[in-house]
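Dropping a structure here in structure tokens format, bear with me for questions.
A single protein chain has been removed from this complex, and every other one stays in its place.
For chain A:
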């Protein structure tokens, strides 16, 4: 990769040939003079110039005050002294955008998966109080029934009186086990269910256990619909499963939450009101520290920060940044890349 290097050998070799040929012994020519690499020398120049260039901001010529890396002085304590200078034009061209650091909320979330199950109180097996012969049936599968509506008329074996069996609550007939003329025999005759209210039964795995508590807000969704709810209660799983169950009520007036549907739930486990938040894209890693870039005039300085809570878009800054500072929010990778570019090589 290094230019010219291939041809290092021959000169010394030829010097030798010439020397021997002519019997002269003292002509030595250093073969080392061609070693310098373009970018090496260039690099050192840049570091020298970097500081001065801060004073030249007024130049109209974008080339003059364009971009250079700078060390303020020979401090050993790290990267705080290094910065990148970019003219407005070049920053725009490279898609570098900034925002002003402000406060905001960080919503920490846990993701749970589960199924829609029916509310145990919403399914009723309709039975006859006194066994007998079924005389009439007024409801069929799929029918809506109102509370108190007569569903079945039974002739009691004991009294031979006809009595009606009424709907315990409004709902829909989802199963019918009886027909006219049959004996009731204490069996379930109709199943009425009311799915206006269903439950999301969510699996809480051990690692999530600490985060999930009742009353937490949760957004539950299938691939089609979404609903805000809250965790009602947690129970251990009954069937020796390695997870606990969290239940959450879902209003299902629209019937878009079929029993058995898989759902995903985003539980808000923690809502932090932070003094300073920055977008995730602003955060970079530089020399082992977490940094954001602060824009001061045309200089971009890396600033070590301590981060706290984070959600899918924003990160809380606990230390290192104060409100009102201008932070690079987009393409900050470019600035890290520029600070570290001397490391960029190409070895085959």
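The rule we apply is simple: contacts are C-beta pairs under 8 Å (C-beta built on N, C-alpha and C of every residue); 3 or more make two chains touch, one makes a residue touch a chain; residues count from 1.
In this text, contacts and distances are computed from a predicted model.
J.: One chain is missing here; what is its name in UniProt, given the choices "Cytochrome C556", "Protein GlxC", "Cation transporter" or "Bicyclomycin resistance protein"?
T.: This omitted chain is identified in its UniProt record as "Cation transporter".
J.: Would you mind spotting which of A:141, A:180, A:262 or A:323 touches the chain that isn't drawn?
T.: Only one of A:141, A:180, A:262 or A:323 touches the chain omitted from view, namely A:262.
J.: Pick out which of A:88, A:111 or A:323 touches the chain that's been left out of the picture.
T.: Selected residue, touching the omitted chain: A:111.
J.: Would you mind spotting which of A:120, A:181 or A:206 touches the chain that isn't drawn?
T.: Final answer for the missing-chain contact: A:206.
J.: So that we can see where the missing chain sits, which residues of chain A does it touch?
T.: On the side of chain A, residues 1-18, 20-22, 24, 26-35, 37-39, 42, 46, 62-63, 66-68, 84, 86-87, 90, 93-95, 110-111, 113, 203, 205-208, 222-223, 241-242, 261-264, 312, 333-338, 340-348 touch the unshown chain.
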